[in-house]
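What follows is a short report on a single structure.
One chain of protein is taken out of this complex; the other chains stay put.
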Amino acid sequence: MPGVTLEGVTKEYPGGVTAVDDVSLVVDEGEFVTLVGPSGCGKTTTLRTIAGFEQATAGTVGIAGMEVNNTPPDGRDTGMVFQDFALFPHMTVAENIAYGLEVRDEDDETIDARVQEMLELVELPETADRKPTQLSGGQQQRIAVARAVAPKPSVLLLDEPLASLDKKLRETMQVELSRIQKKLGITTLLVTHNQKEALTMSDRVVVMNDGTFEQVDTPEQVYSNPSSPFVADFIGNANLFDGTVVETTGAGETTVNCGGISLQAISSKSQQPGQSVTAVIRPENIDLADRSVTTDGGVSVTTIDGTITFTQFGGGQTEFFVETETGQDITMIQQSEHTRLKTGDHVELQIRSSDVLLFPNA
Amino acid sequence: MSTISEIDPSFRDSILSGSLRLFAWLSMLFVIFPLFVISMLAFNSGSFLAFPPEGFSLQWFSETASDPGWIEAIRNSFVVAALASVIATSIGGSAAYALYRYDYQFGIAIVGLAIIPVLIPPVILAVMFLTFFAMLGSHGSIWNVVIAHAIFLTPFPFFMISQGLKDVDRSYEEAARNLGASQLTAVRTITLPLVGPNIVAGFLFAFILSLNEYIIAWLLAGFASPTVPVQIFTSLRYNYSPTIAVVSLFFITVTIVALALAEYLTDGLWE
Partner (left out) sequence: MSTDTTTVERITGLGAVFQRTKYLLISYPALILGIFVVIPIGILFVVSFFQNIEGGFYEPALTLENYARFFGSDLYRGRVLYTLRLAAIVSAITLVVGYPIAYYISQLSSRLWRRIYISTIISTLFLTFIIRAFAWQVLLESDSVVPMIGAAIGIMDEASSLVPSYFALVVSMVYVFLPFMVITLYVTLKNIDRSLIEASRDLGAGPITTFIRVTLPLSKNGIISGVLLVFTLSLGIFVLPRILANPPQWTIAVLVGEQVGVEGNVPFGAAISVVILTTVLIMFAIGGYLMDDDSEVTNA
């Protein structure tokens, strides 16, 4: 039985703004799916439509196999963790967690047992009688999750849950959330603008742009096989170049002219000469050239000359901004301890054709 | 200016803040003093209102308690105040919540209507309602006062509850609904407790304002069904007895207690 289904869901606001445009998705029971995209892409609207706070203008929303278009939020079997947690300030932690059960008229014994169980799940049993304002950000986070899953919903929805946490806490909570989700086996939908979160926590990733789902795939696929320049740029880092196809050989080897650089790429789709394309290269796939080779492991290689214009130290890795001899900008990442490059150095860059992604421009 | 800047800065600062403090204290005294005067008068043993009082006596308290005119006036005042405040709070509160929860195209008109009564000088409000009720054929009725007061007072609970709701994040109600509460339950268990203090404060405000209101009460109910302010006015003109001071003291006490309560409940009403 699918956990959540979206069929052709559209959300239009009066005034002509289309926040969500004809999206479809099937989330399997127990699956962890992340909706990721830039601000304003419609991901939160999609989540709120599933929760029932927004009504779809077209399409069907299904939860646990039932169509819920006309069901109010309190009738849907979802548990939501809000971005600012929304823990009721006038209630204790225990009362907050108990709320969903109280509203369903469960008996006191069941409620107490469940509250205890939830507190142990999130490893915060000592906070039961405190008020939310007395908890730290990370603790509030966990209590918000506990509260959402206490009534045993079939779907867990998370709206940018880690946005207000500092980096260290965020990383810890990513692990925590995954752990809790696996333990409960609950169908989970998470919304975030942080692509790293999407990659680390999910079974599948939905990359959203301007109201549509650009790609729905596993994290590995979304990263290494982006379906569009947008996805390639949003997930991970990318260098993007506009170019024209010069020629293709039978094995898919394609030469592309990018503003003077003759780029070697491998393309699974045959490209016609003259075709306008976008070439995408990840900064970590750019190496310093070894002059003696034109192929690397049987794959052809492009060599580019350039000068380092800017260096950005980032701890374990250093990012180098290079201006090529053709006047274009390209970014390269090296392990900090293995490089002695600095601003002003002349470099020769080497790119394997198998590391170049090509996307035809419409 | 240059003379001042030549003085040692810390000395100058303390002189300035010292004189400021003195001024503030004197002003507070000025504000409180007349009320102090009235209180003294209530205990006066002499038979006329004069300050300083002649001696100490509680006679006027018993005089007032046995005067049917005053008893009726006090009863009228409290009944009117209670009813009008409840109505005002219901109108102001429902308007405040509706505007908080939903977006209306004509929302700004509602806000305007809810606030206008406080902008119109009370004497004009009195004339307005007089003509209004006259059209309906009702003259000199205490119930007209209740209605007029309810409208006149609506802006206060409206404003107070709106302010309180501003601090209640909309996601609280959404979280409650997500957890399975109906809209009504969500409001009852989450929103209401959080703005409760503001509702009470708004009610108290309205109550006290109604107690102390003169001109509307006079024009609409006249001397037939007087409230305390109307009765005081009559007494000032005709018999000038210290019972006025007793009743005033009583009202002052009620006012202060109600306000202290409102202040305590909202934990810093004016912050």
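The first chain written gets the first letter, and so on, giving A and B; residue counts start at 1 in each chain.
What we mean here is this: a residue touches a chain if its C-beta (ideal position, glycine included) is under 8 Å from a C-beta of that chain, and two chains touch if they have at least 3 such contacts.
Model, not experiment: these values are computed from the prediction.
S.K.: Among B:116, B:192 or B:224, choose the residue that contacts the chain missing from this document, as touch is defined above.
M.R.: Touches the omitted chain: B:116.
S.K.: Which candidate, B:124, B:192 or B:224, sits in contact with the chain we can't see?
M.R.: Residue touching the absent chain, from the options given: B:124.
S.K.: Of B:151, B:168 or B:190, which sits in contact with the chain we cannot see?
M.R.: Answering carefully, the residue with contact to the hidden chain is B:151.
S.K.: Over the whole complex, note the residues of chain B touching the chain we left out.
M.R.: Touching the missing chain: residues 1, 4-5, 9, 12-13, 16, 20-21, 23-24, 27-28, 30-32, 34-35, 37-38, 41, 49-52, 90-92, 94-95, 97-99, 101-102, 104, 110, 113-114, 116-117, 119-124, 126-132, 134-135, 147, 150-151, 154, 183, 208-209, 211-215, 218-219, 222, 228-229, 232-233, 236, 244, 248, 251-252, 255-256, 259-260, 263, 268-271.
Definition applied: only the chains that are shown with their structure count from here on.
S.K.: So how far apart, in whole Å, are chain A and chain B when each is placed at the average of its C-alpha atoms?
M.R.: 56
S.K.: Please name which positions on chain A make contact with chain B in the complex.
M.R.: By the definition above, chain A touches chain B via 51-53, 72-74, 78-80, 82-84, 86, 88-90, 99-100, 103-104, 147-148, 151.
S.K.: Sort out for me which residues of chain B touch chain A in the complex.
M.R.: Listed in rising order, the residues of chain B that touch chain A are 169, 171-172, 174-183, 185-186, 189-190, 193-194.
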